[in-house]
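One protein chain is absent from this view; the other protein chains keep their places.
Which chain is which? They are A, B and C, in the order written, and residues in each are numbered from 1.
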Amino acid sequence: MIRAVAIVLLATTAAAAQAPADFKVYDKPGDAGGAIIAEWKGLPDEGKPMAEGGVEYVVSLGLSKDGPWTEIERFPGTLHRKNEAPDLFGFSKSNDSEHFIELEGLVPPPGGPWLGTGRSLPTWVKLEVKSPAGAAVAGPLMAEAAPDWWSWNKSNVLLFILFFGGATFWLISKARRDPNIFVRRIPGLDAMEEAIGRATEMGRPILYLNGLNGMDSISTIASVSILGQVSKRVAAYDSQIMVPCYDAVVLSVCQEVMREGYTAAGRPDKYREQDAWFITQEQFSYVASVDGLMIREKPAACLYMGYYYAESLLLAETGGSTGAIQIAGTDSITQLPFFIACCDYTLIGEELYAASAYLSREPLQLGSLRSQDAGKIFIIATLLIGALTAAAGFPFVKHLMATF
Amino acid sequence: MEPFFKKLLAMDRRWIFLALGLAVIFPTFIHLNLPGLKPSPNVTAVYDLIEGMPEGSKVLVSFDFDPASKPELAPQGVAVLRHLFRKKHKVVAMGLWVTGVTMAKDIVTRSAKESNAKYGEDYVYLGWKPGNFAVIENMAGDIHGCFPKDNDGNETASLPLMKGIHKLAEFDLVVSLAAGSPGIDTWIAYGSDKYHFKMTGGTTAVNVGSMAQYVQAGQMVGLIGAMRGAAEYELLIDKRADAAAGMDAISLGHYLIVIFVLLGNIAYFVTRPRKGGA
Amino acid sequence: MEIFGAWLAVGLTLFMFSFLYKDNPFYKVGENLYVGITIGYFVIQLWYKTWIDKVWDVLKGEAHDRFLVLIPVVIGILLLTRFVPKISWMSRWAFAFVIGYGSGLAIPATLTTSVVIQAQATAKPLITMPDKSEAAAKATEGAKANAEKVAAAPAPAGETTEAKAKREEGVRVARYKYLNARSQSEYSFLTAYKDFTTIVIFVGVFSVLFYFFFSIEHKGPVRVFSRIGILFLMIYFGASYGNTVMGRLSLLYGRILDLKDYSRPMYGCATPVILVLMIAFLAFLHVKNKGKEEEHAA
Partner (left out) sequence: MVFLKRQLPLLICFIIGTISAVQYYIPTHLSSDVAEGLSNWYIIVAMFASLLGFVSVGMVHSKKIQRKEPGWAYSALVFLGIALMVVLGFWSGGKETYDDGRISPFGWLYNATLVPLQSTMFAILGFYVASAAFRSFRAKSFDAGVLLVTAVIVLLGNVPFTNYIWATGLGIHDIAGVKFEMTDIVGWLIGTPNAAARRGVTFGVALGAIATSLKIIFGIERAYLGGGD
């Protein structure tokens, strides 16, 4: 009986004494510097508990080939597998049985350049394998950490931008040659003309809001271009517009755009700078003011274009109670339902960006609408292929969509 | 009937405001105790944890929110404190948000008074110190050094309860009621992950999603979510209060809106000009 | 000070609420004070958090590149040329900076969070392949045994209705656990239901995208899909609206709780006193205005 146990022990010792294959140490790719990676192939029995012949890996660092060594981490064979870090190793099946460890905080050579720009001291890594029966060592191997100039694992996003950008510019130049492009009806925008007309008849002003984001937001930029088109029509109808602003840069841009609109309509004399003004930069005090304004001035039409937050309903419901025609346009996913409920027309999401193209009918703008459609077709196709291949057991399309 | 419905359609919206206002105010005076609220597993986990600790356990309660989140988190705080005081645990309270200092003090003092807990022996309110996560790291080493005086200016070392507590790790449990960051995430990252004390807490409706991951990952035990969670906790400690009344008020509000919508639609269909009719 | 603060808070709260009745002098007071207070607050925040922290302290510091901080200051001052019409075009440089910064940041950020991650979540297999492994079968077997055991447990004598409801709930939970395990190891009704849900999401995303096609005429199959898309949008609007009511009413309740809190004598019964005074004043105003109207009519 005792002899039998000894034989089993001997057998496991022989298995565990084997050093892991393919031990490699190298600079971590796509990082800011200061980190290296060690990787190796797993051992056959590493998944078992220690008592049944499993293994423990011990990783140590040193600044020379002969040490002295500092133990960095000690972990069982079930941890630190390469499949935990697809940003470094991708999705290969073999990752399930291979290990890696990231060693950070490497030091620069004394007096050398700072790690953000230079290489670290040559660093040696040693891997020890321990099991109840014995031990083995791989390495030590040397690597230097260096900063990298490109994150290759983000290439999928870049590729999409390049393709989409290319398509946009190509379709814009195509639209320049042949500006006859079909655009589907957007009822909210057709109603805008009507609303401006009605305001003129009633002798009441039009209220135009740009949303609560600053000029750096795409929604605001779209809103300001729509304001340009609206002020052209307001000038032509000789109506009046009020633009209370939430942000001073937006205010200034609005004034420029409105002046331009009035000039384009041939009525630069009618432009008044005080039609756009700044209220304040805090969500609810801005809304309290605008609500008061609505009740007192009773605008014939309220146009809400841009990005909104919780205040959307406070605006639209007050506007609705004054009997104004209300047209909203927002790409704020959370606030759309409230505008839909309270406004006569609502531009949903992307329609906000399409609006200025629709109103101006400029080929430049129309061309980019086509590229957006192309983008949608691309997304639909990718999703379809992704779902079908995933069902067939090939998740590679899904892996292409991984973000890091 | 038609004239009535016509009037209903043209109804001044202020009647709706009035009705809703009454529906929400009414349950704060007369508790309805509508049935149907079921304690969710996450809330029960918090309750079981506090219930299961031996009498006299040391618990740190951190009020990491400002008055804006008071409706959701104050009832949680009151319910948890009631439970803690009832189980005769020792409570040390504090906060990581500057703007919540006075509010937290009010909550702690009121709950303590109601449970006849004595200041300095059964509970202490330390108040706030600047530094976010640094406060936690500081407390991990030396609480007396971090808070030499309590919120009222008493020497911390002179308080009997604080004589037995010097380091964060000496607490049996830390409860963070957080409306964002610094809050539960900070306590976990700089506190419990490093110094291994038990951690639980509560948060607002918008944060439940992001905080729930810590429960799943086992970094904290249970989570009280929003006013509903507070109402469930009140149910568990069998002391219905603000949150339960709040759930009743909100329930009435929902029903009222549904009734208005249905009435509006009935009126719309009754008064709609019929085809071929006059 | 605390009592004065309570009166201020209650007063302003009721002033703002009075807008629900109609626009009135109280609301106007609240509204204009509110605007002033926020501006004052921003002035202080900007002075300490931006000017002192990000400009002044940097300039006073030792960093070799500290004078770089003057560039945004100059850009910022360019904005102020708006007040001098002759050179106001210089402010465009500042606009260009702000807009360029925002657009540049938006491209990779939007693409990652709104396109790639969302697409990854949508591209799921539409039909689940059952997990034929031994472990899955074992898990189902175990869950089944447990469900049967829980269901077979006899009801204790003299069980209260509450305890009975709890016990029955336990039986159901055990059964759901079993059915869930089974749906993974073999193709069951629950699996079909889960696949149905995945397909609904898929169809929803597609049809909504079809709705947004601008340069393609909506007729034929595109029309069918965009119609389905509209239905999905309607469900989204309805469900999101209904789901928000809870949060909004909680906040309203919280406000009312605060008002009730401030009715306590320790705050000098702020709420009822201010409320009564306001109602009296509004009633007085109402009567006075009515008198005026009648005068006009006469």
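To be clear about the criterion, contacts are C-beta pairs under 8 Å (C-beta built on N, C-alpha and C of every residue); 3 or more make two chains touch, one makes a residue touch a chain.
This one's a predicted model, so the numbers in the text were calculated from it and none came from an experiment.
Q: Consider the whole complex, including the chain that is not shown, and state which of B:3, B:54 or B:130 touches that chain.
A: The one listed residue touching the chain not shown is B:130.
Q: Would you mind spotting which of A:95, A:200, A:239 or A:280 touches the chain that isn't drawn?
A: A:280
Q: For the chain left off this view, which of A:80, A:376 or A:398 is in contact with it?
A: Considering the complete complex, A:376 is the one touching the chain left out.
Q: Kindly state which of the options B:99, B:158 or B:213 is in contact with the chain not pictured.
A: Once the missing chain is taken into account, the touching residue is B:99.
Q: Touching the absent chain: which residues on subunit C qualify?
A: 1, 4-6, 8-10, 12-13, 16-17, 19-20, 28-52, 54-55, 68-69, 71-73, 75-77, 79-80, 82-83, 89, 92-101, 103-111, 114-115, 118-119, 121-122, 165, 172, 175-176, 179, 188-190, 193, 197, 200-209, 211-212, 229-246, 248-249, 251-256, 258
Q: At which residues does subunit A meet the chain that is not included here?
A: 30-33, 114-117, 147-151, 154, 158, 161, 164-165, 168-169, 172, 214-216, 218, 221-222, 224-225, 228, 245, 247-249, 251-253, 255-257, 259-260, 263-264, 274, 277-281, 283-285, 287-288, 310-311, 313-314, 316-317, 320, 331, 333, 336, 338, 340-342, 348-350, 352-354, 356, 364-365, 368, 371-372, 375-376, 379
Q: Applying the definition given at the start, please give the residues of subunit B touching the unseen chain.
A: For subunit B, the residues touching the absent chain are 13, 16-17, 20-21, 24, 34-38, 66-68, 98-99, 101-102, 127-130, 149, 151, 247, 250-251, 253-258, 260-262, 264-265, 268-269.
Definition applied: only the chains that are shown with their structure count from here on.
Q: Between the chains shown, work out who touches whom and classify the graph as line, ring, star, complete or other.
A: line
Q: In angstrom, rounded to a whole number, how far apart do the mean CA points of subunit A and subunit B lie?
A: 33
Q: Can you list the subunit A residues in contact with two or more other chains?
A: Residues of subunit A touching two or more partner chains: there are none.
Q: In the complex of these two chains, what residues of subunit C are touching subunit B?
A: My answer: residues 20-21, 245-247, 249-258, 260.
Q: Taking the touch rule as given, give the residues of subunit C at its contact with subunit A in the complex, in rising order.
A: Touch residues, subunit C against subunit A: 16, 19, 22-23, 27-28, 30-31, 34-35, 37-39, 41-42, 79, 82, 91-92, 94-95, 98-99, 101-103, 105-108, 111-112, 115-117, 119-120, 122-127, 129, 202, 205-206, 209, 212-218, 233, 236-238, 240-241, 244.
Q: For a test of understanding, state which residues of subunit B touch subunit C in their complex under the given definition.
A: 14, 17, 24-25, 28, 70-72, 205-206, 226-227, 242, 246, 249-250, 253-254, 257
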